[in-house]
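The structure under discussion appears below in the form of structure tokens.
Removed from the display is one protein chain of the complex; every other protein chain stays in position.
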Amino acid sequence: MSWIKGLLFGIVGFVIGSGLMLLVGQRRASEPMVTVGYIFFLVAWLLGVGVWDHWARGWFGLENKPTPTFKSHGVARYFAFSTDHKVIGVQYLVTFVALLLLAGALAMVIRLQLLQPTGILDPQTYNTVMSMHGIIMIAVAVAAVIGSLGNYFVPLLIGAEDMAFPRLNALSYWLVPPVAILLVVGSLLPGGFTSGWRVYPPLAERGGISMLLFLIAFLTFGLSSIIGGLNFIVTIIRMRAPGMTWGRLPIFVWSIFCASLLSLIFTQFVATALLMELLDRVVGMAFFAPDQGGGAILYQHIFWFYSHPAVYVMIIPGFGLLMEIVAHFSRKPLFGYKYAVGALLGIVGLSGIVWAHHMFTSGMQDFLTAPFMLSTELISIPTGLVFLVTLGTIWQGKLRLTTPMLFALGFLFNFTIGGLTGIFNADAPTDLQLHNTYWIVGHFHYTIMGGEIFAFLAGIYYWFPKITGRLYSERLGKLHFGIMFVAFNLLYAPMMIAGLYGMNRHVATYPPELNGINMFISIAGFVLGSSFLVFIYNMATALRRGAVAAANPWQLRTLEWQTSSPPPEHNFSYAVRVNGHPYDYGVDDSTHVAPATGAPMPAAAPAAE
Amino acid sequence: MQHGTAALLRQGVMVFVGLAILTALEFWVAASHSATALWFLALIALAKVVVIGTYFMHAGQVFRGEEGERE
Partner (left out) sequence: MTVAATTLKYQIVNRRLGLWLFMVSESMIFLALLASRFYMQGTNRPAEVNQTLGLIITSILLLSSFTANRAEVAIAHGDRSSFLRLLLTTIGLGLVFLAGVVTIEWPEALHFAPPSTGYGTAFFALTGMHAFHVLTGVFILALAFLKGRRGGYTVDDHWGAEASIVYWHFVDVIWVFVYPTLYLVGS
């Protein structure tokens, strides 16, 4: 319902906005016409999906309509403007898993193309496919864990009833569909996307209307990310239950806090860089005209000033999930909790001073190389601490190798390789050789795909019983992990080797002598893709006829397990009071939460492994 | 109410006059010392921001949550 109304409103808005621009004398399908039309579309879409009904009426002294509730709306509330953080979490989860699969399918197209040196697509189409894969996966990596698992579980983990700003939360979700719409429409327009997800000028300023749509889609997504980050920060500072001190905060909550700080502050820079490109295109400014002092290097500075911290927006929640899951399934206190928090904050602190390591080959001033090399390598200290904490937690633990635990351990292995190969990119002398080859592609996917996406899957398997109230098949889950882990390593390790042999990235064709290794990579890629079929099948059957999950199937200590599966509308049926550390497994007389009013906690069920 | 309206009025006027003086100073610095102006101007701007932030925007209230504790 929200969707249809939003689209109708949006289309009317676009017609009004672009019509106005025609009236003031702009040409049809000109850039100002499309831009203004889109701004009207976006505002009207938001008003249509529910901002007007449930929010903006209040600004003008009218009565706001109530938002859909748990009881009266059933499944329909997932398609409506809901302010319940659990509904929004599920909306994010489904949307971003769908986007992950879509962009994964595009990756299959890329690998199909690279099966043979000459490929099957023309270069133009290939560039569009590659850019689409890039931008969608970036969006998934930035928002999937924070938006879905963060939204669903941060309020639960801190004992809150909802986020601090429920309506803002809904707004940040409803900004995502226009991004997807713009990208799909843009990719189908003649010209397609030419410049990859980083949209460097001058290429990005020269393409047709499709590139304009790409820029405003990216900008809209940035807005959603900023709003989400702001909401998490206020929630975590202000909405913690009594007794939930900063020192008792589950590490996943800490990680979302750190990632939110980064997205609040740094996302504005990519937004500004994109805005500057838009100003260049639409009103003829000269930010990136080389003869006016700016040029492409200016773009790269601003862009990477965001986009390096962005990789921490992606991976810090992954670190949080890793440590959370490893502590629970090792049944030991998290080793060095304070160091773990310090490490995450240290990454946040360092993330703003390393960006130019992406620009060693760009032609920037030489004196920048050494300091940025040094600052980049400093980051391995806090990252190393995270690994130390994880290994120390596993050490002599009573490991329970459940599916989420396997994915977490897979993360540990993959990210070790991703981190170690990163050293060669941080060192300018080696980077000069490796830059722009598949070495970079392999390294990056080892960290984000092997790290964050593995963590995302671990999180989905970890919390699936809580979200749905159903149990999935552990056997199928482990099968998914097995295929995915093996295929992953057979896919990306050879990619780095291909890079060493001179396989360039962003190319539609390549020298015939690299055919063998590319074919190997492609086949491993197809196997990796097919492992997701197991995942989908497992989730779908579990949703329909999985065994009913108990409130706390694994006897864990944190708050989200101390309420029913799925949790009731306002999360807890008792007043939460926290009185101990979340991870003190095996510590005598230690509890994390005690009901303050004497109301019974949900009975712990026997292990369901 | 800890502050009477008269005291708040006096404070508002003083802040306004202070900002006006800083603006005049900034204009004079730029007009007469163009060689060293950059750092002076940056300092003056920071001073203005501190004044506006403290007295007009009540930055001090942001983390003062006690008066709003939960029931």
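Here the chain labels run A and B in written order, and each chain numbers its own residues starting at 1.
In this text, contacts are C-beta pairs under 8 Å (C-beta built on N, C-alpha and C of every residue); 3 or more make two chains touch, one makes a residue touch a chain.
Here the structure is a predicted model, which means the values were calculated and not measured.
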Visible contact partners (per top-of-document touch definition) of the missing chain: A, B
Touch criterion as defined above, residue of A:3, A:79, A:165 or A:520 at the omitted chain: A:165
Hidden-chain contact residue, picked from the options A:25, A:61, A:190 or A:247: A:61
Absent chain, residues of subunit A that touch it: 59-61, 159-161, 164-165, 168, 226, 230-231, 233-234, 237-239, 241, 264-269, 271-273, 275-276, 279, 283-287, 289, 292-294, 298, 301-302, 305, 570-576
Where the unshown chain meets subunit B, residue by residue: 1, 5, 8-9, 12-13, 15-16, 19-20, 23, 26-27, 29-30, 34, 37-38, 41-42, 44-45, 48-49, 52-53, 55-59, 61-65, 67-71
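One rule holds for everything that comes next: only the chains that are shown with their structure count from here on.
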Chain centre separation in whole Å, for subunit B relative to subunit A (CA means): 40
